[in-house]
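Got a structure for you, written out below as structure tokens; questions coming shortly.
The other protein chains are all here in position, but one chain of the complex has been omitted.
And then chain A:
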Amino acid sequence: MSEQVLHYPIPNEAALEPPAEWAELRGGCPVARVTLPSGDQATLLTRYEDVKKVLADPRFTRLLNAPDAARLSATDDGGLFNSEMAAIIPDGGEGHQHWRRLVGKWFTAKRMTAMRPRMARIADTLVDELVERGAPADLKAGLGFPLPVYVICDMLGVPAADRDRFSYWSDTLLNLTRYGKEEIEAAQAEFFQYMSGHLAAKRAEPGDDLLSELIAAGGPEDGGLEDLQILVTGMALLVAGHETTANMIGKMVAMLLSDRSRWEALLADPSLIRTTVEESLRFDADSGFGLPRYLREETEVSGTYLPKGTTVVCSMAAANRDESVFADADRMDLTRSPNPHLAFGSGAHSCLGQALARTELQVVLEVLLRRLPTLELAVPVEELERVEGLAVGGLRTVPVRW
């Protein structure tokens, strides 16, 4: 395997299963040369220890716009989150930590507990609408996709009437394959303009929301953020938190229904919800591209020398199946604990919204188990199809009945 260059992402037929190559790579070639869709070369990491270490190592930066960094695809400049936003929100060091702590206070465990009833109400209303329209239904479109946008809109103080526009923007900005360049640029401009107006309104009349509070913290001289940073933070939270969570809701429910004994175990014992959410995050074989990093100085990973300027791709999904860390890694075990999976990354950049994402996933399960205990897939598992495209993995639709 060491001489042959592998194409990445590794093509995979079965929607919920990992490709056979993962186990081979972890075992025989944990630091593998791969060719990206752009034709550029990168280094793929698949072992748990390596992925975890590299993601937390500041020498592996997110500066994928460096001239000698590998491009992911021929057309993509690394995605919105990596390019323009990264230039405005500090990528590392004290600046990043400062930003993270200002925004992070909105994502504490306590805040999430306080938001839970409101999330459950949103989920209940969405399930009402599903039931009204009748089975079969697409659980992703009916519940997975709207719930996270509605929750983020609440946090940002965006009025309910504008939530569907947010959905559209978020979808357009991330769906690099579905929309054309012009459409994406138009959506980005509209979104930017909307957020500028929204911030001006919050400045005039502050509310109990994240943006009002970031404004109230003052400018950089007072320990707060610049106006543009506040605006981009608002956009970044939508972009980072929508598609990821929406797809995870769809995949989690599909994994649980694909072997209905899992669903039944949860019905019998809903106290398994917390560990089930963690295990779904770990077991997700389609988490997307993984995390690319650009190496600023030479180093070594698992005994392999990496020169300065190397682009590394960390496959968290492959690492999450590493038998040396997870006993019976290819079995979905709803009671697994502790479950130190890497679905949210690791270290200083690990997902800022993870407490929110976890709470949303838990609430979705609680509400579905309570409202639709007879839930089942409306198509055979083999017919579930993956979304094409680079950034976030997910299923095209999740057809269910009850």
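By our rule, a contact is a pair of C-beta atoms (placed from the backbone, for glycine too) under 8 Å apart; a residue touches a chain by one contact, two chains touch by 3 or more; residues count from 1.
Definition applied: contacts and distances are computed from a predicted model.
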{"item": "The complex's invisible chain, by UniProt name, from \"Sarcosine oxidase subunit alpha\", \"histidine kinase\", \"Xanthine dehydrogenase family protein subunit M\" or \"Ferredoxin\"", "value": "\"Ferredoxin\""}
{"item": "Which residue of A:G39, A:P340 or A:P373 touches the chain not shown here", "value": "A:P340"}
{"item": "Listed residues A:A135, A:A201 or A:A348, member touching the removed chain", "value": "A:A348"}
{"item": "Touching residues on chain A - with respect to the absent chain", "value": "56, 100-102, 104-105, 107-110, 112, 337-340, 344-352, 354-355, 358"}
